[in-house]
Structures are given as structure tokens and as C-alpha cells.
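Just one protein chain is left out here, and the rest sit where they should.
We just call them A, B and C in the order they show up, numbering each chain from 1.
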Amino acid sequence: MDFALSPEMETLRGRVRDFIATHVMPRENDPRCTSHGPTEELRNELVAAAKNAGLLSAHISPEYGGLGLDHRGKAVFFEEAGYSPLGPVALNIAAPDEGNMHMLEAIATEEQKERWLRPLAAGEIRSCFCMTEPDPGAGSDPSMLQTTAVRDGDDFVLNGRKWFITGAEGATLAIIMAKLEDGRATMFLSSMNAPGIHIERVMDSLDSCFPGGHCVVDFNDLRVPASAILGELGEGFKYAQVRLSPARLTHCMRWLGQARRCHEIAARYATRRMAFGKELGRHEGVGFMLADNEMDMLSARLAIWHTAWVLDQGQLGTAESSMAKVIASEAAWRVTDRSVQVLGGQGVTGETIVARIFSDMRAFRIYDGPSEVHRWSLAKRVFKKYSL
Amino acid sequence: MDFALSPEMETLRGRVRDFIATHVMPRENDPRCTSHGPTEELRNELVAAAKNAGLLSAHISPEYGGLGLDHRGKAVFFEEAGYSPLGPVALNIAAPDEGNMHMLEAIATEEQKERWLRPLAAGEIRSCFCMTEPDPGAGSDPSMLQTTAVRDGDDFVLNGRKWFITGAEGATLAIIMAKLEDGRATMFLSSMNAPGIHIERVMDSLDSCFPGGHCVVDFNDLRVPASAILGELGEGFKYAQVRLSPARLTHCMRWLGQARRCHEIAARYATRRMAFGKELGRHEGVGFMLADNEMDMLSARLAIWHTAWVLDQGQLGTAESSMAKVIASEAAWRVTDRSVQVLGGQGVTGETIVARIFSDMRAFRIYDGPSEVHRWSLAKRVFKKYSL
Amino acid sequence: MDFALSPEMETLRGRVRDFIATHVMPRENDPRCTSHGPTEELRNELVAAAKNAGLLSAHISPEYGGLGLDHRGKAVFFEEAGYSPLGPVALNIAAPDEGNMHMLEAIATEEQKERWLRPLAAGEIRSCFCMTEPDPGAGSDPSMLQTTAVRDGDDFVLNGRKWFITGAEGATLAIIMAKLEDGRATMFLSSMNAPGIHIERVMDSLDSCFPGGHCVVDFNDLRVPASAILGELGEGFKYAQVRLSPARLTHCMRWLGQARRCHEIAARYATRRMAFGKELGRHEGVGFMLADNEMDMLSARLAIWHTAWVLDQGQLGTAESSMAKVIASEAAWRVTDRSVQVLGGQGVTGETIVARIFSDMRAFRIYDGPSEVHRWSLAKRVFKKYSL
Partner (left out) sequence: MDFALSPEMETLRGRVRDFIATHVMPRENDPRCTSHGPTEELRNELVAAAKNAGLLSAHISPEYGGLGLDHRGKAVFFEEAGYSPLGPVALNIAAPDEGNMHMLEAIATEEQKERWLRPLAAGEIRSCFCMTEPDPGAGSDPSMLQTTAVRDGDDFVLNGRKWFITGAEGATLAIIMAKLEDGRATMFLSSMNAPGIHIERVMDSLDSCFPGGHCVVDFNDLRVPASAILGELGEGFKYAQVRLSPARLTHCMRWLGQARRCHEIAARYATRRMAFGKELGRHEGVGFMLADNEMDMLSARLAIWHTAWVLDQGQLGTAESSMAKVIASEAAWRVTDRSVQVLGGQGVTGETIVARIFSDMRAFRIYDGPSEVHRWSLAKRVFKKYSL
């Protein structure tokens, strides 16, 4: 049992911290931060800076241009990256690319990796993960998948509609989940400019940190060759799990960084703003909120680290990552909400970045499964465990 | 002890409900709903419809063109109006005009009423209340007031800077709180186009329901005559209290309506969206959230009604309105947050109006005093009461 | 809409308050307060005092010796009675007698009323309500009833086992829920000293306010005549509802009084105990807890009053009483828990009555349905309402 970071990891964390402070935070008020995310131009500038700093795609193996961090390394690196909402984009470790790259590295063929993973890891292209569908399709319950893949000779023909497809606008690669005629799910890779893919619209959403926003995407007779199958035919749900546990956890890491940012802004404000005869932070009503923030961040961090360690042992970590998602997303939310409250009127305006993180964070509580889905899944495990 | 509404009040509530459904809700997605609030043009259309329906300025006495509702009547009418974020604007009972009119009717001279209250109650002009100042000025603690009013012959010359001045852009009347050379506070009335008033900018904020947004306003040697004093010289803080208790309560009424809107959208969604083999709402994890919503709305409504009754007895109701603000704002917040959660992905997008109300609602938790200020004030009362 | 009490009700409340202070509170540390409730001797003394004060059985009509209060009257009277854990026993309005009397008055034949209700209302005898059964029998789900009633000529023969039978030890009357051969439930009246009734043991429990404690009771071939049927044959569940809604609500009234007691003890302590340089209550961390107590008590009281009004309109009030139970029991619990916390070390000892109320209150959260059962029932209503 040991909570120490290696000296190398400490150093790397310091480098990320400096990079965020020097190259990313100054761009937070750049007008190219739109309600549908940073523009491609802004993203490219940020990625170029990260490449220059040698900090790109930290979760991918050096063979493909990354730093090869394990899950525990990511826990430290990604939290630091998340200190700015633009940090993960800059460092090429933002959703959905980060999870997509992770899955490609784990499952794709060498040919697929050369074609897609290498340029993704270099930050040259972006990707999207086409899973979620409008009612009555797949949402929290993936088994409700409606998009179909019908074999036609050596090809497959895909039809369906997806939404909440993060980053679709501007993406080069689509990973598409569809069900075969026998009901089994399969993932397919496709260029986004293939005929048969149509981005209907970008949805308005509370969050604004993802390049390309969240899109409604139609697949009309999209034809993909058998070589575009990701992994084995019919194993789509299994691979989704391969993607989901770590992707869920890296989400937590990044958002913990954002929560910390809010806390620090609020805490500094509380040490100088006066009210009713003393500094805000000397009022216990405020000081207790800041103390709770520190405890919430500690709990979130420890749950993340613990799950990262479980994943590093080669385990699936399904229960642990569910617990970490609930603990970290609810804790980070409380931290952000309290930070808004401490800032008072300013907290609900653009005077600080806290209001923006607040809106982003609300969406995070839904991504990768709302707390209710994880509690439901954990409850089933408890039931099974104590039935014996 | 009686919780019944009079038949007249029931009828009036039905009329408001119909008006909101027929004239207001169809305009909620009007592009003239901007991030800085509905445009003047949209507001004028809405107000014209309300005037036509005979529902304008319900809280003002018929003498000045309103319906003359008492506080309990407002509790019913305003909740119904709040069912749409545009409802209070349409019915001319939105902050800050509603509270400003209330205060003018209570305090202003006949001449002041003719000049300002009559066109305000007719919805022809708008007003703003210039109280809050940037750090180190007046915020939750009004005694930190920095804006000065210096007597110069029969006039007063005002200097200072205000922010979070809701609706300043487009307003005709400003009510300005400033401190005299002896430190006492006074309220002054001024036309917004007087020389010496400058709107520096409209602030970005989480909410988007107030025409004119929230502004930074500078006063540079603004000259006002003695006839522009509202009430007695030096009694500004007393009048602020006259305005605050009811204004705080009407806020609660309107936001309760918005919370109910979110709940109903979420509840209807939960009856048809399937997940894991049954409708969402048949999952206890979701059903319990909806049950909690109903309890929270009941608690909020009862606290509002109770305070309204206290005010109708002619009491100041300071403690009761503080309690109602905390109970109602926190309850309405939970209702809205749960509604987002029940809607899942859709809840954080523009697919329904819930995300917009969610953002508006976060700001409401700060307006008219964050919970912490009310708890602080209530704690002092408890201490005093039990010290005896 | 009116929250005023009539002058008569104000006067009555004052009389109850005086009675509790003068006759009941001095006996709270009487050694005859055992872990299984006050002894019969102590109860008899208390009841005699209440009879002398003309305050006995306030919920029963004057015809049978009570004060004939409606539900709103009870809300005021019972809260005041609950200020001492012994108050409801003294005033003969404690569970289960209070609910049993209410049901007898509503349903029993004249003969049954003369035999049982009259001496109950006079405080001369006690009764118990035999509904709950050990696993796998009836608990929160009454349909799981196992106790059987088999017709034998003009009689019925009952067999089964009940537990959590409050007040069985020392009771004269048993009201027994059993199911007929066709599965329908029926209530039977029986003297407790009938052959075939055996009290196996008194259970240890967290609460200690009920005379007779909570018992395990066996029915072995208990024979009752047809004249001992309460109401109609087969209508047991319907009558249970007649008893439950008001009984649930009177529970809330009494416990609100106990919560107020705790709050006042804690608040007074906070005004004089010093810590870290000032009185506890001047620390916001404590003051906010006391402010929350006041808001919780207000919310509980308003929910109770509202439901009482609904019942006084002749409605069943099932949803309202469920909401009142959840709101009031959870609020009263928080008040009591915070009061313990404010008192610090003393709060968890017998130095004040707060620790005893705390233990009693924990059980109250289970009685008459835990919050989860009410949320489940409310969720079903919401689903139905919004399915239309």
C-alpha cells in the first residue's frame, strides 16, 4: 500500500502544470471558444503547442507517438490537464478521441492502426464514436441498439440514426456501433466523408468544451468493407466495455482537474472579498464549503487512483470504475456548485471560468452513464454477492 | 387554517394557465430569445398579448392599471406565470420591474408615480434597480455601499459603479442606491438617458430570461434634483427592505413555476422512454426522484403561501421570507436538477427547455441573497431568541 | 388561504403547553420510564392528571369523552403534546390507542363502542393493533398477511403470529387483522385475556416511549364471535387505510413536538457554551444548523397542516399523508440529529432528554411505512398521472 508518485511522475506532472499555465489558460477567453466547442483552428494551435512540448497523447504507447502512461500515470497527468477546459483538447487526451485511440490500440489490426491510430495520436485528425441513438434506440441501455448492419457480399451496409455524437463535425474517422441481422453488435470503422454519412445538425448543449460539439448523424446505406470491422464480428458490446471502463475513468480524471480549478478560484476569492465585517473565507458558512471541497476532491482522487490501480493489475474493473464514476462525478459536481456559490453573483457570470466549467460539469454527470445506471449495476452485484 | 383558493382565484389561475400555453410557450424557441434575454421587440409582443388578455401587472393596484392581487393572490398567479421562462416578462411581473413597481407604489410621491409607475405598470417602459457594486462595494452585505451622493445646491451628484444591474440595457428608469456624506443610504430616481449614466457592458451569465441582461453601469457626476429622492432622505436601507422581502418571495413564486415545468417534462418522458426492459418511470431509481420532486414542490409552495399570508397580515415577514427563499430556491433547484437527470442526455441539451431553466435556476440561488446569507440572518435570530 | 389559529385553538394550545410543563416534564426522569416504556402505574398517574385538566382524548368526540378536535385542531394540540415523550401517553393520544380509537369511532357498532371505545377514551384501558407479522408475513406490504381466520359455525378461529405489536403487554383490547379462506382480510376485536392469545416476549427496541413496548404475540385457535368483526367482513384492508392516513399524520404531529424540544435544548445550550473564543451559537457552523432546524420544522408543520386540511375536507388524503410522513419524519430526524450534534458529548448521553428522543425518533422513521414505501407509492401516482 503506497500513495507516493515516482519522481518521474512528479516531474511529468510539473511539466503538464507549466504547459497548461503557459500555453492553454491564456487562450481560455479566445473568441474561438464557441458554444459548440473550440474551433478546429484553435484546436490545431493548442495541439501544435503540446506536440512541441512533447506532451501529446500521453496514454498511447511510444510506438504510436504517445508517452505510454499506465492508468495510474494517466490519473495524475489527466487531472493536471483538466485544470483548463481546453487542456485535454490541447494534449490530445480529450473524449472521445482518447477512448477511441485506446480502443484502437487494444483491438485494431496493424493496418487499421497505421491508417487511423497513428494520425489520431499525432493530433492530425479527430474521430467520433457513434453509439447513442434517439429514442427508442440505445442510450444508457446499449441493448436497445437500432442501427443495422446488413451483409452484402463482402461489404456491410449500415442504416440508422445516432445523436450526441461528440466531435462528429470535423472528425475524419467514425467508429460505428450497429447490430447484425442476428442481433449481435459490431463496431465498424469508416471515413466520415464516405457517402451515406450525413451530419444533420449540431445540438445545443450545456457543455462547450468538445471540438465539433455533439451532433445528430444519419447513416443511409453506408457501405463499409469487411476490413473495416473493428475486432471480431459480433463482439461490439464486449469492445464497448473495453472502451468504457477506462474511458469512464479518464473522464473522472479530467473533470477532477476542472473541479480543482473552480475550488482554487473560489478559495482565493474568499480570502480577499469582505462581507459583514470579515473576509468571506473567515465566515464558517463559507469556510466549511471550502473544507468540504477539499474532502470531496480527496475522495474523488482516491477512488480514481484505486480504480486505475485495479485496471493496471489487468482486471476489468467494472464495479470499481462504476464506483469511481459515481463518487468522482458527484464530488466534482458538488465542488463546482459550491465554488459558484462562494463566488456569489460573479459565480454565475463569465467574469471567471467557473460558470463555464459548471455548465460543462452538469453534462459530465450524464456522460458514460448517469449515477443511476451505475447504482443499478452495483446493486445487482451486491444482490448477487449476498445471495450466495 | 385554510388552504383553499377562492373561486375567483381558481378562475384567474386558469386564465393565466391558458395564456401561457397559448401565447407564451409557442415563443420559447423564438430566435429573439438571446443569451442576454428576450429582445425588446419580443418583450413588446408578449406584453401586448397580456394587455389584450387583461392580465398585465397583476400585483399593482387597479388605480395604476393592475389587478391588485395581495401576496397570496400573487403566490398563485406568479407560479402559474413562471411555467414559462417568458411568462413573467409577458405579464409584466418579472424582476426587477415587478419589485420596482411594488416599491414605487408603496413609497413614491404622486408625481413620481404618474411619471414612472403608470407607464411601468402599462408595460410601456422598463426599469432597473442599481444596488449591487463590484468588489469592494455592496453585495450580499449592503452596508458596503460605495456609490456616493453629494449635495450640490438643490441637487445631488452621484458617482460610482454598479454591476449585475438587471435590465439596465433598454431601461428607461433607474433607481439608484447611494450613500450620503454622512454615510446614510438614499434611493434616487433617474432617467437612464441622463448624462452621467453609462452602460459599460452586458455581462455574460448563466441565465437568459431577463430583457436587457445584467449590466455594468457607471455613474459619473450624475445630477439628480431633490424631487428625485425616493421616500425620505437617508432611509435607503429601510426602503430596500420594503422592496426585498416581497421581491424575494415573488422570485420564489416564479421559479416554482419553472421547476414544475421541468418536472412535468421529465415525468412525461419517464412514462414512455424504455430502458432495461421497462419505462424509466417504473424504475424506482427514477420514480423516487419524481416523488421527491413532488414533495419538494409542495414544501416550496407551502413556505411561499405561508410567507405571503404573513405579509398580508401587514407584518414585515423578514424571517419568513428568508426561510421561504432558502426552502424554495433549494427545492426548486433540486427539482430542476433531477429533471435534467431523468431526461439523461436530452436534459443537457436544447432538445427541451429544461436545460435553459436549469441554467436560469442556478442564478436564482444567488439572487436576493444566497442561502448562506439567509441562514446567517436566521441564525442570529435563533441566537437572540434563545438567549433570553 | 389562511394560516391563523382560532382564539379557542390558541387557548387550548396554551393549556396543553402548561400541562406538559407542569405535570409531564417533571416525570421524564422518573425511574418508571423503562426501556420498554413507562410503566402502567406511571401511565395511570399521567392520565389522571390529564383527565383532571380536562385534556384527555382530544381527538374523540365529546359523546365518548373527548374534545372532538378536527384534524387541524389535532395538528396543533398533538404537536404541543409531543413536546415531552410522555405527553401523548398522558393525554391519551399516543399510538396505537389514538388510531385505534379513531377507527372504532368511525367503524365500530354502537355496542362495540360502548364496550371498548368508551373505556379507551377514558384512559381506563389500553389497546393494541395486531397487523405486522414476522417474515414471511405482512410488513410494509400488508398483502403478505399470513394470520388466518377460519369460520367455525358462528365463530371465527384465528391462528398466526404477530410482532412489533405495540402496547400488547398490558392491553385489554386487541384488534387483529387476519385473512379469510378466500384471501380477503378482516379485522376482529378480542379481549387480550382470551384463551388463545399469548405474549411471547417484549422486544428490545431503540424507542422507549410506548407503554407495554413492542411484543411478539401468538394466536393459537383464538375463537371470536361474529359480533367481534370490526366493520364488514373482508374489508380489513379498506379499514386499515381508514386508520392509516390519519394515524400516520398524528405520528408526525407528535414527533414534530419532540423535534422542537430537542431544538430548543440545543439552541439554549448554544447561546451559553463557549468554544474557540465565542458562544457555540455564534459560530456559523452551529448557527446554520439551528437555522436549518427552524426551516425543517416549518416545512414539517406546513405539510402536516396541509394534509390535516385535506382530511378535514373529507378526502382520503393518501398521497398527501404519504408526503407529510416523508417530509415530517425526515425533517424531524434531521432536527434531532443536529440537536445531538450541537450538544456534542452531552448529546449522546442521558444528561438531556435529547438522546432519548433521538433513539425514539429513529424508530419513527420506520413506523407507518418507511420513506421508501411512501416514495414507491408516490412514484406510482406520478407515473399514472403523467401517462395520460
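Throughout what follows, a residue touches a chain if its C-beta (ideal position, glycine included) is under 8 Å from a C-beta of that chain, and two chains touch if they have at least 3 such contacts.
Just so it is clear, the model here is predicted, and its values are computed rather than measured.
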Among A:A267, A:A332 or A:A363, the residue in touch with the chain that has been omitted: A:A267
Residue in contact with the excluded chain [from A:M131, A:L158 or A:A303]: A:A303
Among C:L42, C:C130, C:A259 or C:V286, residue touching the chain not depicted: C:V286
Absent chain, residues of subunit B that touch it: 283-285, 288
Positions on subunit C contacted by the hidden chain, ascending: 132, 135-136, 139-141, 144, 163-164, 203-207, 214, 272-276, 283, 285-286, 340-341, 344-345, 347-351, 355, 358-359, 362-363, 365-366, 370-372, 375-376
Subunit A residues that touch the omitted chain in the full complex: 1-5, 72, 75, 264, 267-268, 270-271, 279, 281-282, 284, 287-288, 290-295, 298-299, 302-303, 305-306, 308-310, 323, 326-327, 372, 374-376, 378-380, 382-383, 385-387
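As a convention for this text, only the chains that are shown with their structure count from here on.
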Distance from the mean Cα position of subunit C to that of subunit B, given in whole angstrom: 42
CA centroid of subunit A to CA centroid of subunit B, Å: 37
Touching two or more other chains - residues of subunit B: 372, 375-376
